[in-house]
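One protein chain omitted, others in place.
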Amino acid sequence: MNPETMLETILREARDKIREAALSAPRRIEIRAPREHLPELLAWLKQALGLAHLGTISGVDLGESFEVLYHLSNADGTVTVRVQAPRSEPRIPSVCSVIPGAILYERELQDMFGLVVENIPDPRPLLLADDWPAGEYPLRKDWTFVRPAEVIPGGE
Amino acid sequence: MAILKPILYLLVYPGLLFLLVYSTFVEWVDRKLYARMQNRFGPLHTGRAGILQPVADIIKLFAKEDIVPERADKRMFSALPVFAMAIVCTAALYLPVWHYQAAPSPISFPGDLIVVVYLLSLPTLIFFLAGWHSTNFFSEIGGVRVLTMLFGYEIPLLLALLSPAVLAGSWRLVEIAVFYQNHPLLMLANLLGFLIAVICLQAKLERVPFDIPHAETEIVGGQFTEYSGRKLAFFRLLGDVEMVVGAGLIAAVFLGGFPGGLLPGLAWFVVKTLFIVFLLAALRAATSRIRIDQMIAFSWRWLAPLAVLQLFIAIIIKGSAS
Amino acid sequence: MSLRIAPFLPELLRSLFKKPVTVRYPFEKTPVPAGFRGNVVFDPAKCIGCNICVGDCPAEAIEIIRVSETEKKFKMILHNDRCIHCAQCVDSCPTKTYRMDGEFEIAVLNRRQLKIEYK
Partner (left out) sequence: MEFKVQLGPQHPALHEPISIRMTLDGEVIRDADLRLGYNHRGVEKLAESRSFIQNLYLTERICGICSFSHQTCYTQGVEKLMELVPARRGLYIRTLVCELERVHSHLLWLGVAGQEAGFESFFMYTWRDREVVMDILDWISGNRVHYSMNTFGGVRRDIDEMQRKKILDTLDLLKQRTDYYLNLAASEPTFVGRLAGVGKLSRQQAIDLCAVGPTLRASGVPMDVRKDDPYAVYDEIPFEVSTADSCDVLGRAVVRVKELIQSYRIIEFLLKNLPEGPFKVKAPRKVKPNEVYSRYEAPRGENVHYIKSNGSDKPERLKVRAPTLANYPATIAMLKNGFIADIPLIFAAIDPCICCAERLVQLDDGRGRGRVLRFSELRAMANERAKKIDYTKREIAWPF
């Protein structure tokens, strides 16, 4: 199956779960979808198109909202599912029931963007230190890191 | 003079002094062989061709900070390395290096073969206690593995050592050695037993492929994880001395001992033990570590039956000869 | 493939009589390749002060300072303790002011000694 037929199938059969879908580059398909239907959409993509491999989940801080991208691949191409969550209500559903391998990426999202992943099987922090202050999410654009002055050991 | 001889025997040859010097030399030979087999240099800079490197290592360890874990049993923790060292050095005294039937050693007696084997299995128990008293998880696992492995190799080793004794009709190391000096062809009858004994010695020394109790990629230092400084130095030295004694025991039982009095005997001792050390080093280089269950399965599936077979061969030869 | 007893042994025994391959490093050194990226070397005569290298340096190891107000003369301070030896400055420079030498033993005890000034 080539990417064009994949796109056609998506547009034909999953109309109700997506907002729009298009070819963005060779072998790359982009889908915009509402976050409510995300697990169903991923389950359908996995079952109908064999998109079982989740490359990663990328989060992007757009200012007003967060964009979360699910990069799914099979042997023919990559489908990027794009959902948005407003900053006032940063919640997305967990996809671990569909793709168990997504757990680490979802935990990373929680750490780095403060997104709440609903129904996540394992909500512990993944990467941040144990004594990391609550409410600080380093990959948000408003979180800035002030580089401390460099100290060369050994005194003057 | 009558007092001087036992003192020399205990302290100089084959006692403490010789044993310690020779065991560091044996360690150097082992390391050098192992390194050259792997296309490396091995120790190079301390002394000529690195010959003093084992001594330097021991001195370094003696100079290091000596830490006893807070939760460990302090008296046991400190006493165990010394005990183990004393036991192995005692075992060395039974090796028939100086004494011969004409002038038996002060402590040789009929049945000393069993005593040496017994003394050599005591350090294993001490390793277990050392691991258990360290109260470290890795030490405990290591200690338990030491004991588990003991049940694997001890029986085949004893059976393998029995068959030359049965053939020689004696349990005394001197008499076994003299028997094979007089009948060198009969040594060939024990070839299988010799190989089994070398493999079991490797297991007793906890070297690859049997370094399961202190497999560093799995359980860090095994029973020695918490040991440092002087105590660790004792345990390291213990390994070398045990290698010398074990090799000496196998040489005395299988290879006809060390004939010819003081100096030729010494030469024979060096040649024969180094031969066994070479075999041990080659075995170490050619294999990979196995798992504890594989080790037990191997020794009961292969080593023990083969050792029994060897014993039967010895009994049959003995029966047909008499 | 079937299992054999000690298949490695012949090779090991052969090695016993071969020369070890280890290079005894501090006593003998292997030559560095022609394109080795060692220390940055700066030629003040060629510098036009465009500051492209300062902007491109990933490690912020380069400082270009104008020496006099009237002449176009520049000096460079190289923070060699930060330099990651990527040679991007060599690529970025329009006048070929930079080159890399073949030196690699640049460790010192005092980090301050790694601040090098080219005038």
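Quick notes
Chains here go by letter, A, B and C, matching the order in which they are written, and residues are numbered from 1 within each.
Here is the rule we use: a residue touches a chain if its C-beta (ideal position, glycine included) is under 8 Å from a C-beta of that chain, and two chains touch if they have at least 3 such contacts.
Just so it is clear, the model here is predicted, and its values are computed rather than measured.
Shown chains touched by the hidden one, complex as a whole: A, B, C.
Where subunit A meets the missing chain, the touching residues are 25, 27-28, 52-56, 58-61, 69, 71, 73-78, 80, 99-105, 108, 111-112, 126-129, 132, 138-139, 145, 147-151, 153.
Residues of subunit B that touch the chain left out of the display are 37-40, 70-71, 135, 137, 140-141, 144, 208-209, 211-212, 215-220, 285-294. Take subunit C: the residues that touch the chain left off the picture are 1-8, 11-12, 21, 33-37, 55-59, 84-88, 91-92.
As a convention for this text, only the chains that are shown with their structure count from here on.
Distance between subunit B and subunit C, defined via averaged C-alpha coordinates, is recorded as 51 Å.
Counting partner chains per residue, subunit C has no residue touching two or more of them. Shared interface positions of subunit A, i.e. residues touching 2 or more other chains, are not present.
Of all the residues in subunit C, the ones that touch subunit B in their complex are 6, 8-9, 12-13, 15-16, 18, 20-22, 24. On the side of subunit B, the complex with subunit C involves touching residues 33, 35-41, 44, 282, 285-287.
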